[in-house]
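Omission of a single protein chain aside, the complex is shown with its protein chains in their original locations.
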Amino acid sequence: MPDKLRYAYYPGCSLKGSGRHYESSLLSVFRSLGIELEEIPDWNCCGATAYMSIDETAAFGMVARNLALARKMGYKEIVAPCAACYLGLKKAQSYISEYPHIAEKVCSALAKTGLECGCYDAPFIIKHPIEVLVYDYGLDNLRDKVKKPLTGHRIVPYYGCQLTRPFADMDDAFYPTIMDRLLEAIGAEVISDYPLKTRCCGGSLTGTIPEVGSRLSWLLINEAKNHGANYMVTACPLCQFNLECFQGRMKLWEGKTPKFPILYFTQAIGIALGIERASLGFGQLVYKPTMI
Amino acid sequence: MSEKGNGKLPRIGVYICHCGLNIANVVDVEAVAEFAGKLPGVVVAKAYKYMCSDPGLEMIKADIKEQNLERVVVASCSPLLHEQTFRRAIQEGGILNPYLYTHVNIREHVSWVHASEPAKATEKAKALVAAAVRRVSAHKPLERKRVDVNPDVLVLGGGIAGIQASLVLADSGKKVYLVEREPSIGGHMAKFDKTFPTLDCAACILTPKMAQVGNHPNIELLTYSELKEIEGYVGNFKAKVLKKSRHLYLEKCTACGECAKVCPVEIPSAFDENLAKRKATYRPFPQAVPNKFVIERLGYPPCQAACPIHQNAYGYMMMVKEGKFAEALEVVLRDNPLPSLCGWVCTHPCTDTCTRGKVDAPLNMPGIKRFIADHAGDFALPMPKDFKENGKKVAVIGGGPAGLTAAYELRKRGYQVTIYEAAGTLGGMPAITIPDYRLPKDVLKKDTDRIAATGIEVRLNTALGKDVSLSEITKQYSAVFIAVGASKNRRLGVPGEDNSWVLPGLEFLGRVNSGERPNLGRRVVVIGGGLVAVDAARTAVRLGANVTLVCIESWEEMFARRTSEGQKEVEQMKAEGVEVLTRWGPKEFKSGGIELKSVIRVFDESGRFSPQYDETKTRFLECDTAIVAIGQAPDSDLFKSQGLSVTSWGGLDVDPVTLQTNIENVFAGGDVLGPDVVVTAMMAGKKAAESIDRFLNGRDLYEGRELEGPFEGVARPMDLERVERKPAIRMPEREPSVRIKDFADVHSTYSPEDAQKEASRCLMCSICCDCQLCKPACPVEGCIDYSIPDEEIELNVGAVVVATGFKIFDPKRIPSYGYGKYPEVYTSLEIERLVNSSGPTEGKLVMKNGQPPKSVAIVHCVGSRDKNYNEYCSRVCCMYSLKLAHLVHERTGAEVYNFYIDMRTPGKGYEEFYHKLLDEGIHFIRGRVAEITDWAIEPSEKGKLVVRVEDTMAGMVRRIPVDMVILSVGLEPQPDAQDIRRLLKLSCSSEGFFLERHPKLAPVSTVTAGIYIAGACQGPKDIPDTVAQAGAAAGEVLAMVDRGYIELEPIKAHIDAEDCSGCKMCNGLCPYDAITYDKERKVSEINEVLCEGCGTCVAACPSGAIDQDLFENQELLYEIEGVLKYV
Partner (left out) sequence: MVKRVIRTQEDVSGGFVDELTASPGSEALRDCIQCGTCSGTCPVAIYMDYTPRRLIAMAREGLKKDVLSSFTVWLCSSCYACTVRCPQKIKITDIMYAFKRLALREGFYPNKFPTSVLAKEFFSEARKNGRISDIAVAIRLVMKTNPFKAIGMMGLGLNLMRTGRFHLFSPKIKGTKELQTIIDALKEEGHA
């Protein structure tokens, strides 16, 4: 058993909004495993993708504020469950350390508010909950905690794009297996050869150009069904939102609404750990797997 | 400068070159010349259009004569280009030593880099010239040294480059040593089917050359050999080459292949890119040169190495796999006289190291061994053909595994052996205590009888100390081996232990084994966590009791569970209904049961056994009988009484290597040293026999015994992920409910079919399995000899040609291309084998399912032109892709798609070949393939591999379904190129290929004089270029050796013995090992011939005792002075 695991926690906007069941399941799972998350006080939006297209440096500034707040808490590692935030934080850090002039601007901007930017300190280690579970907590320890192994659950592990790219230090950028191993550890039958593990779900296009965005989502769901999956698990709030909430549109290509369950990986783990569905945000799911 | 010291400067001529417009365009050469003319000492200064041209050189020579110049400075291009030219010129001038000269580079250093600032450039040129003029006045004449050249040549690598170079050299009468690490020459080219662009077959043009090499009187072919060391210098190298043993005599082998026919080993053939299998005795391909076989042995496999008696498990596995059960028995008996005993009860460390265990489950080696013995039924132990009595008598006290093994080993060596056994039967502890269901008496008896039958006298019921004393025995025998085991029951030392219902484990098992069936009552508690306890528990079960086993260890710590065999036993015990109670120890035996106390810990921090209890936490366990089996101890009182010394904890005190006791001709081993398992006891027996034999023949007892006992074995490199899973075949096991009703065997032996199946799971770690079937199969007397060792030979050569070739890029590194994931994705080299008439499919291009492909994609630039892998272009891929496209289309009629970034077909007939393919209707799609998946969107894509790519010419993204994908992998340096580089002191370009001395003017020379490079080791190139370069290298070598001598650049470092402090700092730093330390004079010395004048030592010398020609302090100071004076 690893000694106490503690991290600064950056939820990001989605986990307080459309992805609140991601947060509830994440927190319940970590609580039952004794992993501590301390939310960064008064954190702000990470800048996300859209912000980058308006003003990159400003986006870095927004991240820098969050980092500064976290630094005050005295942590070395930040857990960011939203793939977009995860990428946003990492990207900002790498640009700040790579480009002195950016660091300079950001520092002076933060200075105006009396915040210590820490641009020149050692960067934070940004972690996704999956990394925490697999690398820090350990799969063997997780296995010991499993009460109801997901035997017979055929699951497609969908990573989405921004979890492994472009900073592919977690796993292979296109064919990762880290979440596969995680799901195997809780007894599920993982469809590891699913070819679209990291193919884009459409991202913000589902909102802006539905006929493109939702088509991408549908391809993922359709292929999952071809592999005989019972449901799909994701690690990103936008993916989950796109894949689950726009299935109505998919009549266009499938003739009917797929009604295919899309869970957060944390919800699947929660079930295996024997946590009751209520505290795993199953209420927020539009389609629920029959076997759970 | 002695004679000029008085201020009188030498007469200097300065010459400024325009280099056409290269210099003159930027630098005002006339101004520089004019400036130079005014410098002190300069008597003539001129500028000229081409100083390096004849008129230019003539002008200089003329001036030297007329103006009787004493020094010359030329300012022109890089000294790399023309320094030698001008040195030669002033020498031809006849009056000047070539080193009274300084070369100034005002092209690369000035005009080319300051093109935008002519004025400043001119000033810089002046400064450099001023420096040179000042410097040159300090120059001294230097003499070039001559050394004789050894005309013999070493060629490294037997690919087409090495072959070509060797032939050219040999034909011109030079002696050539051709070293190739593979068993045959031929290299990559031997794997090809056809060659581009002419499509003539590779074999047809290569094999004749290979044959020539094989037969050439001037070529000594050293295959299956590697360069280990090389020292010396140009003209006089000394090379050490390791000739790996082929385990047969090359000259005797007729390549009849009988050995391969009987060889049971089958591993992937590297020559066939692992698409086919080959034997452990093999030749890479039928046209191999030399056309000889190799028996490839890596040494002991993990199983054999881990076995204390080094039983060759791999060997008998192979025999069983082949259904050769008699031969299997032979292999077993080679190292093990107790096959049944081991087959039934060995703890088999072999299985714990089995490589298969890392894949699915280890092989059941004891099970197979038992099968072999069971299947053979009655047989005798082998005795040496040349057996003869040596008349010496040896006594073995104790008829257990240790004693029996020793007795047999000694008997084989011709001794007269007598076994003294205290019990009424041979077999020792196993005979007395191991219950029948684990080891039936008759089975063990067979083993012991066989040993006795080799002519060993056995005296039963004769106990040491009781019936006979050691001193009596030593009187009658020249040596004694004591292996009486550990027969004393350990006691708990808790109250009530002596109650009649508390039985010592061994005693209990002994009684039952001798046929007694004691009534234990309903409830039985067994105390102890070892194997004896487990035996006792299971025996009690069979006597009809409910049994609880109580041990102080936790489940994980439990002694019995420390070996896989023990774990099996424990599992079976539980299956038979025995309750296990861990972390409890007995406090007191009270009427009606035992009071237990809970355990705090069993081992202390350092892992030593020192149990601690919580006396307050207790529980009571009712029972009618308790059996205490907490281990046994050697009978130390007995040993003492016989005058033997004993260790602190009661075991016999012996030398760990020789097993010799304090009495010189008395040896001891087995449980007398402390309780252990059967197979380690047998090891003791073997060791003792060896020691006694050495002792009685007055040989050294210690030397050469390193390999006794377990060590780590060797396994050939395997990709365990890709090893085919094969579930273990279990031995039939009787139902617990049934088997507890009697004492009959729990298992029944394998059926021959199952045994073969199980044996065929072996991964053949060490290649040759030492079954020794090939020796008798070989028709040539004395050809095969397993004892031939590797051999290191020394070669003296004058020059070395390095032609070590390349390796292909491993496409597994690009997951998006699915190599290793999708079976129908191949490398180009694999396809070369598939389309090759002598390949695994006799040239039929078929998919894994045997069908020819209907559509094939050829992906160019795999691993090349890619900053994530290799940035360079591999040059040959476009052309070989075209060749493969043609062959595939021709052989299968399939639609062939080439996916390329740019087509690169520079070469004679190459572009024409490209057009030929265009006309054949091959598809050419310009676009680098993004990914290859089995993701089908359209029905037409189902079951195919889908290539996704942007057709950049058509300007659209396309998905193209195909049956087969060929990855045109790039070329990379050999994995061990860096070792060769270090060995030969070469340098490498950034991508790791060997670097030539000059990309244009010295393309096959290297930075180390006398060492030349040819072929793909210098950079990717095709066969025509390779052959040309090999010829060039050979030419350079000839030019060098035919002169008979070489002139060494006289720019050497010198140590002034006066100033040398003998600190030796320079010795290690010299990259050419030119510096040695003279112990008498306590100073370092530089070998002029080895010194390359790099200057490292000069800079390093703390006492400034080292000086270097042309870089003497004086000269450097003047040069600096010259610049500074000007600016």
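Think of it as A and B in the order they're written, each chain with its own count starting at 1.
What we mean here is this: a contact is a pair of C-beta atoms (placed from the backbone, for glycine too) under 8 Å apart; a residue touches a chain by one contact, two chains touch by 3 or more.
Note that the structure is predicted; figures quoted are calculated from it, not measured.
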Q | Chains in view that touch the one left out, judged over the entire complex | A | A, B
Q.
For the chain not shown, which residue from A:Ser32, A:Asn141 or A:Gln284 touches it across the whole complex?
A. A:Gln284
**Q.** Absent-chain contact - pick from A:Cys45, A:Ile125 or A:Val146
**A.** A:Cys45
**Q.** Interface with the unshown chain - residue positions in chain A
**A.** 13-14, 16-21, 42-45, 47-58, 60-62, 64-65, 87, 95, 98-99, 102, 105-106, 108-110, 112-113, 115, 161-162, 165-166, 168, 173-174, 198-200, 202-205, 207-209, 212-213, 216, 238, 241, 245-246, 248, 283-286
Q: Spell out the interface residues on chain B facing the chain that's missing from view.
A: 816, 861, 865-868, 901-902, 926-931, 948-952, 955-957
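Quick note on the criterion: only the chains that are shown with their structure count from here on.
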Q: Take the average of all CA coordinates in chain A, do the same for chain B, and state the distance between these two points in whole angstrom.
A: 44
Q.
For the complex, give me every residue of chain B touching chain A.
A. 815-816, 931, 933-935, 937
Q: Would you mind writing out the residues of chain A in touch with chain B in their complex?
A: 172, 174-175, 195-196, 219, 223
